[in-house]
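What follows is a structure written as structure tokens; I'll ask about it next.
Of the protein chains in this complex, one is absent; all others appear in place.
Labels run A and B following the written order; every chain starts at residue 1.
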Amino acid sequence: MSSGPKPITLTTDFGLIDGYAGILKGVILGIAPACRIIDLSHEIKPFDRASAAWLIANSYRYFPAGTIHLVVVDPGVGSLRRSILLKGAEGSFVGPDNGTFSRLLKLIENPTAYELTEAEYWLEDVSNSFHARDIFAPVAAHLAAGVKPLQLARQIDIASLVQLPEPRIIITEDTIEGEIVYVDRFGNLVTNIPADKIQQNASISVAGTQCGTLAESYSGGKDGEPVALLASHGFLEIGINQGSALRFFGGGVGKPVVARFRPGR
Amino acid sequence: MSSGPKPITLTTDFGLIDGYAGILKGVILGIAPACRIIDLSHEIKPFDRASAAWLIANSYRYFPAGTIHLVVVDPGVGSLRRSILLKGAEGSFVGPDNGTFSRLLKLIENPTAYELTEAEYWLEDVSNSFHARDIFAPVAAHLAAGVKPLQLARQIDIASLVQLPEPRIIITEDTIEGEIVYVDRFGNLVTNIPADKIQQNASISVAGTQCGTLAESYSGGKDGEPVALLASHGFLEIGINQGSALRFFGGGVGKPVVARFRPGR
Partner (left out) sequence: MSSGPKPITLTTDFGLIDGYAGILKGVILGIAPACRIIDLSHEIKPFDRASAAWLIANSYRYFPAGTIHLVVVDPGVGSLRRSILLKGAEGSFVGPDNGTFSRLLKLIENPTAYELTEAEYWLEDVSNSFHARDIFAPVAAHLAAGVKPLQLARQIDIASLVQLPEPRIIITEDTIEGEIVYVDRFGNLVTNIPADKIQQNASISVAGTQCGTLAESYSGGKDGEPVALLASHGFLEIGINQGSALRFFGGGVGKPVVARFRPGR
């Protein structure tokens, strides 16, 4: 590892049109000039906290330990919701306390939660509508430059953090019932059914439509027909070889998915 | 500050599909290998100089002093329009002389204008259709690496720069009449009415539709109804909590906005 500042990743629903993401980087470079900044996504659907929660939970582990992840999908900006920092062995997460970190809480080791309280580490004028620029980016930059959590924040109870409703999952001996939790740009439908809970002989259905058994890869599927596979993020996923499962099923998030295991012999 | 090259920001209408923005970065890294390059936006609507003028004027102040801003929305590429450099205390701006820097001229301290004349600092073959690659990116990179304006350019009269038409604003004792000048990806309508000219008790209307008085934040608004607030860029803005004011009003740029002050007591 280089001995410079830790990298910072950015996950927002700001889009790439208006310069908002670029401004965050300007603020960071003003505080930590050598900091590496990586866009994870600025195209989260506006206000879609559940997709942000999914995305960061499935991405953070590919970044160097100590990376700081700014995650701001913030419909409540300017209201009384808290500004928080979640720190674990693998990295730190900065953003509003609105459930975006729900999934992370079950994944990261030794999580500690903090509320951002020390305004001397924020921009001088804090607006009511752009805390990513005025609070979260400066805090992330100071963390990257080596400032300690307790200089920026006070520790709070992990159990006090806002949680998003959990997608439904029921695991029995011969079936798992889950649901679609994320749709990617290819129209692949990502479920909440973990790969390591599925038997290789499982037969899969989405909203009552059979998708056959597990395939090795999308290119193993027949053209135009849905394929189920254990995807790179570690969950069951439904796709269509060179096509869109979202279009095939006429919808995505929330649809029920069932994996049924044939009796072994 | 690091002692390396100054950062460069990029604002264009090139989009992110065709690799044009990436090529600019390749050219810059060939000249200034350690230069930090930040995308401000490549999604300016094609040929929309007014939006580019708004965006850079509201973004530059968040970057470290000395940052070089390349701004290329250039419908006249290959015609006789000049290639210019505008330098102020806060940073430098490089691009075609077509009005994109109009707003900046009123904001930056001690502006000096130059026409780019020294072809030895450009790519060897200059095309008629991609001056961002052939002229502006190399010039920005040389500036970042420490080359002085007068090595690259000759000084010209600030008053000679092309100006965009100014959006209309009329300020009286009890009203301000302005207009929508920019629409962001959330459908928020940005006006040219400065926050510091507005009284807290102002009542706001857009194209004749009442939007009530100033709110503290979007989350203060009723669902589906327009909210007026003094936004993070320092201007009056009209938005809808988790919705689109652009869709609500059936349009954006150019619509009249009136702030009416109730008599004080």
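Simple rule for what comes next: a residue touches a chain if its C-beta (ideal position, glycine included) is under 8 Å from a C-beta of that chain, and two chains touch if they have at least 3 such contacts.
Since we're looking at a predicted model, the values are computed, not measured.
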item	value
Identified contact with the non-displayed chain, of B:Tyr114, B:Phe130 or B:Phe248	B:Phe130
Residue of A:Val77, A:Val94 or A:Ala231 in touch with the missing chain, whole complex considered	A:Ala231
Chain A residues touching the omitted chain (full complex)	1-2, 7, 9, 11, 16, 36, 38-44, 55, 58-59, 62-64, 67, 184-186, 216-220, 229, 231-232, 237, 241-242
Positions on chain B where the hidden chain makes contact	14-19, 21-23, 25-27, 29-30, 33-34, 46-47, 75-79, 127-130, 133-134
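Assume only the chains that are shown with their structure count from here on.
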item	value
Chain A and chain B: spacing of chain centres that average the CA atoms, whole Å	31
